[in-house]
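Note that one protein chain is taken out, while the other chains of the complex remain in position.
And now, chain A:
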Amino acid sequence: MTDDPTTALRATRLGRRFRGGWALRDCDFALPAGRITALVGPNGAGKSTLFHLATGLLRPTSGDLRVFGAEPGSQAARDRTAFLAQDKPLYPRFTVDETLRFGRELNGDWDHASAERIVRAGNIPLDARVGALSPGQATRVALALAFGKRPDLLLLDEPLADLDPLVRIEAMGLVMAEVADRGTTVVMSSHVLSELENACDHVLLLKQGAVRLDGDTQRLCDTHVRVTGLADPATDDGLPPDVDRATVVEAAVTGRQVHALLRHSDWSPAEPWIVENPSLEDLLLAYLRSDQPAEAAGAAA
């Protein structure tokens, strides 16, 4: 179980506490290798903490996290992992060429040709100073640096923030091409849910430091239903009494109408109800909005 090749990132009762409290607590998940996982959650949900734990920049307070079976920060894990932090740290005084050569010095298995190709494809002169690049060009150089490392696991913390729409597609296209080429496992956080919909095939949703949703995106959409119909005035949430309340992710009454998202429900309403599978964005929004406590995690805090 420690070295399962189909799991890229495995957390077992993972927790990390800061002075202000628990950033992550009792998290269990196994992110599949060769897939593109969307890491979703409100600000402060623990997304960046998770990235820092996965790269060994932070140590867990409790529990355990493994990268392809190895301890984050160990040589074995570092060789296989590339991390692009939110602020894309590059040395502004270096030229692009110096930045790439720096990458070659720091990494044993370095693919200089690929890194240079990515930079050239963006029409970025190799002798330009990094500090003088546009945000889009800097992202491209940062991605070139990450891909040159030939990682098996690529961690991207808000890679598209502060980029214009054209550059966003270009940057995401670069990541997808790398996945198509090398089967790289990607874990990517973003607040722009619509952009994740076409790119990601797995989702990990964190809220208040706990895992709220973890699974294959298609499966999640298939096992949830969006129902809309006439509200039942006799119940608090407007849903008929025969709906198993444990399956209700969210329910909202507007006038005479009730609109709800149900999970794994065997409740199949008759004709006047509209029943449809949610889009990924719809599903994630419902979980982000819903306030039901994640198991009993809040009780002990």
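Throughout what follows, a contact is a pair of C-beta atoms (placed from the backbone, for glycine too) under 8 Å apart; a residue touches a chain by one contact, two chains touch by 3 or more; residues count from 1.
Definition applied: contacts and distances are computed from a predicted model.
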- [ ] Would you mind picking the UniProt name of the chain not drawn here, from "GntR family transcriptional regulator", "SDR family oxidoreductase", "Cytochrome bc1 complex cytochrome b subunit" or "Cell division ATP-binding protein FtsE"?
- [x] "GntR family transcriptional regulator"
Open item on the list: One chain isn't shown here. Among A:75, A:134, A:198 or A:254, which residue touches it?
Closed with: A:198
- [ ] Just name the one of A:23, A:36 or A:239 that touches the chain not displayed here.
- [x] A:36
TODO: Sort through A:169, A:246 or A:274 and give me the one touching the missing partner chain.
DONE: A:169
Task: Absent chain, residues of chain A that touch it - done: 5-6, 32-36, 169-170, 172-177, 179-183, 194, 197-201, 279
